[in-house]
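Below is a slice of the complex: some chains, not all, each in place.
A and B label the chains in the order they appear, each numbered from 1.
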């Protein structure tokens, strides 16, 4: 079994076997992260470039830590102090980075499709760390690993994704990943935040949270982008919280052993109540821990492609 | 002899033996810094996170160099480009970092007590790199190492600390460290910059620089925060300099072999004259050099706690 692509651009184009390959690899690297010396020589002498055009804490740091634990050299490409402000195109910037013999380019960009464009033009492995409202494939992989760890598998699970489905690359990548692995996916949120065509991806749409949560195994709460408030999407965060904030009372509609996920950073009291975020059903910090193992696995698999 | 805490939060809560343990460790690492290959494998596979919420040059760089010379992986956590601007709480940010299997979190924060709050909630070793106007323990340790090196010991020395005592975490940490090790500490500065309760820490207060400097072994000059000018603390920097700038003439009141210290960066001609800052009595650059060794020692001791 081998990956078809040198890149990880989205979940949509992966088949079930490829997704499972990534999940298995993450599980084996999770052991490294638990060791006293959390470092293996896998990518010694390789160069990983973090090319982030949107501010990010956890994703950039997570990739940086993952790459360093594989012994790669990591270069953080600062955007504000970069040539982009001198008007250079994204492709010229990326070609220049590759000319320095980069092996991996990890890109976050506000334009959907930016990583795909780079991947076509470059020999380096390109990893999408979030492109616009399109996809965020490593987030979906770490969510899948976390669910598998708790539930033993994905097939047949009922998963509710709650919030701004329309603008969420996390939702989109998870919908592809979960349905490919046989879960039943529901989405719920204010009507203006659920795209019209979403049912074609195989999910069911709910506008009422109580119905959406009924009997589910997993609840994924999305971060509410507060800056969308008042722009015809939802009137106020207060009104949003009244209808969609995941509270302890509301999760009683789900299965008793429901697990609660959130990609972070959380807005406490808006999309999720503090007692739920910090409660026993929450796996929010396990998601972060699994993010390192997933990204180590992704770097390992893309780096070794065609070699073994 | 073992440290009582997994963290280094302040000097106030350390006893004399613990302080000496840190000083001894720094002295042994100083030898590494003088080698041709300035690197030991002590912290290989460990992750050190620099979490700086205030701009800093020398302290962040000093910790980064110290950690790298111990072979740790270092992650610099950029604050402006971080989740904090998305409204995430300090504790959520720190919990997320820890979920990535960090071993050390080095924090600088404008809020006094921020490192203590983190230390209580996290398993990682937390090192305070300066919290508000509270403490800056590694600065005091490096100052103590530098004094010991020049004077052979601390006990019985007369030390004058000059400047804005009220707002200085450097002053506070040094007062605890010096008095615990048996030095006689004097503080001097404009009345509005000396806190009312300071004598309870065992120091003597002087408003006249000549009297404060009489017969002292060590003079520590504090950096004047120029932005306080005109805010009822002191009228102008010119007036401040006239009364408190450490000049060659003024140090004649001290012992002949007096040593002159400053935590940097210096305001030449305001709190210290260029000829004193660059003179033979000045150990300002030795303080910087010792900062690396002190921080290597702190990381080493906290990292090895309970293991040997």
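Just so we're on the same page, contacts are C-beta pairs under 8 Å (C-beta built on N, C-alpha and C of every residue); 3 or more make two chains touch, one makes a residue touch a chain.
Since the model is a prediction, treat every value here as computed from it, not as a measurement.
Participant: Since every chain here shares one sequence and 2 of them are in place, how many copies does the full complex have in this file?
Facilitator: Every protein chain is the same sequence, and the full complex holds 3 of them.
Following the convention adopted for this analysis, only the chains that are shown with their structure count from here on.
Participant: Chain A and chain B are the same sequence; what rotation (0 to 180°, nearest 5) superposes their CA atoms?
Facilitator: To map chain A onto chain B, rotate by about 120 degrees.
Participant: Per the contact definition, I'd like the list of chain B residues that touch chain A in the complex.
Facilitator: By the definition above, chain B touches chain A via 44-47, 73, 75, 77-78, 80-89, 92-93, 95-97, 99-101.
Participant: Under the stated contact criterion, what part of chain A meets chain B in this complex?
Facilitator: The touching residues are 33-39, 52, 55-58, 61-62, 64-65, 68-69, 226, 264-268, 285-286, 288-289, 291-292.
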